[in-house]
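Showing chain A:
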Amino acid sequence: ASLKEIKDNGTIRIAVANEIPYGYMDMNGQAKGAGPDVAKHIMEQLGIKNIKWVTTNFGSLIPGLRANRFDMVAAEMAILPQRCKEVLFSEPNSSYGEGLLVAKGNPDGLHSYDAFAKNDKKIAIMAGADQLEMLQKLGVPGDRMVTISSNADAISTVSTGRAAGYAATSLTVAQLAAKSDKVEAAAEFEDPVVDGKPVRSWGGFTFSQDSGALRDAVNAELAKFKKTPEWQKILTGYGFSEHDAKASFDQSTKQLCTAE
Partner candidate 1 sequence: MEWISYLNPLLQGAWVTVELTVYSTILGAIASFAFGIGKLSRNWLIKAISVCFIEVFRGTSLLVQLFWLYFALPILGQKIGVDLRLDPVMAGTLALGLNIGAYGAEVVRGAIQAVPGSQHEAAKALDFTPRQVLWRIALPQAIPEMMPSFGNLAVQNLKDTALVSLISLGDMAFRAEQIRNFTQDSIGVYTLLLFMYFGMALVLTGVMKLLERSVGRWRVGRT
Partner candidate 2 sequence: MNSTDTANTASPETGQTIAAPDQAAAGEPIIKFEKVIKRFGDITVLDELDFQVRKGEKVTIIGPSGSGKSTVLRILMTLETINDGVIHVAGKPLWHEEKDGRLVPAGEEHLREMRKEMGMVFQQFNLFPHMTVRRNITEAPVHVLGLSKAKAAERAEKYLDLVGLAEHADKFPSQLSGGQQQRVAIARALAMRPNIMLFDEPTSALDPELVGEVLNVIQRLAGEHDLTMLLVTHEMQFAKQISDRVCFFDKGRIVEEGPPEQVLVAPHETRTQEFLKGFINPE
């Protein structure tokens, strides 16, 4: 729906991918996470009273936007050039590094994604997530990647040895590690270096190609909100470091979209 329609109806449909802490539903069906909390504030400012939250698989977020199943995604999806061809991104709302979830005690002694290019262990990734490209560039062969359909499967996948590690953002990994004592975040994790640059992601809100006006309105409110301490509190409350918060100002969406 267009910005005008959304404002007239006072209702917007926002999707999350059930990823803690970026955007998820708690057991009572309440939306939580860095994306949803900021989105709630922005919508309040825009005078949009109702938010209809939609949960979907990460892989269905972009198709869902394109199919107008929701108006906006608040999943802190990483802003990447190939995605910019399909959808519109707001300015970054957060930034985060990479991490690796391994079984308790790290029996295989894994400390980087690179390690998987050299050993014969399997590494799990989530369907549709950007770790795939990263690992491909690092030279991990496709038949050693185990694709899971949601974060929820990661703990069991790793703890039962279906994969030696799970590649995800540092925040996801920390969250998952806190949930179960069968897994932990790989200590002393080395950031992967791809094309000479250490990998860091910038996450933002996502819109369909024809929602320019909505994106602009969100951008305006987001810029204002990011100047306030409440914004920082939301992010740190979900486990982002102050460095993560600050780094979100380092790159603009335009830069990220045109990066090589």
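Note that in this section contacts are C-beta pairs under 8 Å (C-beta built on N, C-alpha and C of every residue); 3 or more make two chains touch, one makes a residue touch a chain; residues count from 1.
Candidate selection criterion: all candidates are chains of the complex that A comes from, given by their letters.
Since we're looking at a predicted model, the values are computed, not measured.
Every option in 1 or 2 comes from this complex, but the candidate touching chain A is 1.
Within the complex formed with candidate 1, the chain A residues making contact are 18, 20, 24-29, 54-57, 60, 63-64, 66-69, 150-152, 155-156, 179-180.
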